[in-house]
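Every protein chain but one is kept in place in this view of the complex.
Up next is subunit A:
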């Protein structure tokens, strides 16, 4: 888990297998599109997957941490919408400069996440219900700010929105850069900082983590803080993408984020999951949409149908793999992977221990 996959030589490990299947599925879908539709096979189509899903990736990164810790965060969709709403109001109607608006909404998102984390940790409430409340609350607050959609014409926003990094004849947007930085930071946090390992530990066994003296309470609050921050950052990128604030933005995005996380191989029971998996989960969601766009005859609802089917298949697959592992473990427990030298000395010692106690009684 700590080494890159290709160096461990454990490609068939049941923990990494779902990740590989996700990867294979993505390649297969992209290959199908390339064969079936003219113009599909191009770097720009691939890059568009990132451009059109950068915000979802950022939100799903936060979700991945939450799910690995054994929780869930349903509030992110609402928080994305609220972020677009506040950003648009402040930038458009009140003419606040962008360098104040963005840090402010990020701080608000983190604060909101921390608030939910505190409720979950210190009041022992279910993450599901707390963040469901958070979802309703944030959605509702959007319409308290404004019931209309606010279009942003602020020059700073439009410039950032239209900014392109050109790679030859191809291009990526600001959002892709933000998502890439977020993704790299998240990998670093998950695998090279103690915080990330605590998140995995808590997801693996919260009681054990507590007994091992890990800062469980702090970590759990921070996980929801991180998710809130990611949702706000997702909201910022969504603002760039749409150049508007609206209370009905990002409807159901929390569910897309969860779906991407699960398709990426993260177990909803916690403790197991990879950010790389989440990345490909997001890309799979994107490629389904692209396929449907290219086809042109299918309704966009087919995206949902395919995602639904994929989710079911992946959950069943994870369960089957789990069963397979436990079976294998049982088998393995017969073999003691210890050097053989100890056997010759011990029976004698054991016998001495026995006779020692018998003598004492006599």
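Heads up, the rule we're going with is that a residue touches a chain if its C-beta (ideal position, glycine included) is under 8 Å from a C-beta of that chain, and two chains touch if they have at least 3 such contacts; residues count from 1.
As a working rule, contacts and distances are computed from a predicted model.
Not shown: a single chain whose UniProt protein name, out of "Arabinose import ATP-binding protein AraG", "4Fe-4S dicluster domain-containing protein", "Imidazole glycerol phosphate synthase subunit HisF" or "OB-fold domain-containing protein", is "Arabinose import ATP-binding protein AraG".
When the omitted chain is restored, the residue from A:62, A:134, A:271 or A:286 that touches it is A:271.
Within the full complex, the residue among A:212, A:248 or A:309 touching the omitted chain is A:212. Contact residues of subunit A toward the unshown chain are 1-3, 8, 15, 188, 191-194, 197-198, 200-201, 203-205, 207-215, 271-272, 329, 332-333, 336-339, 341-343, 346-347, 349-350, 353-354, 356-358, 360-362.
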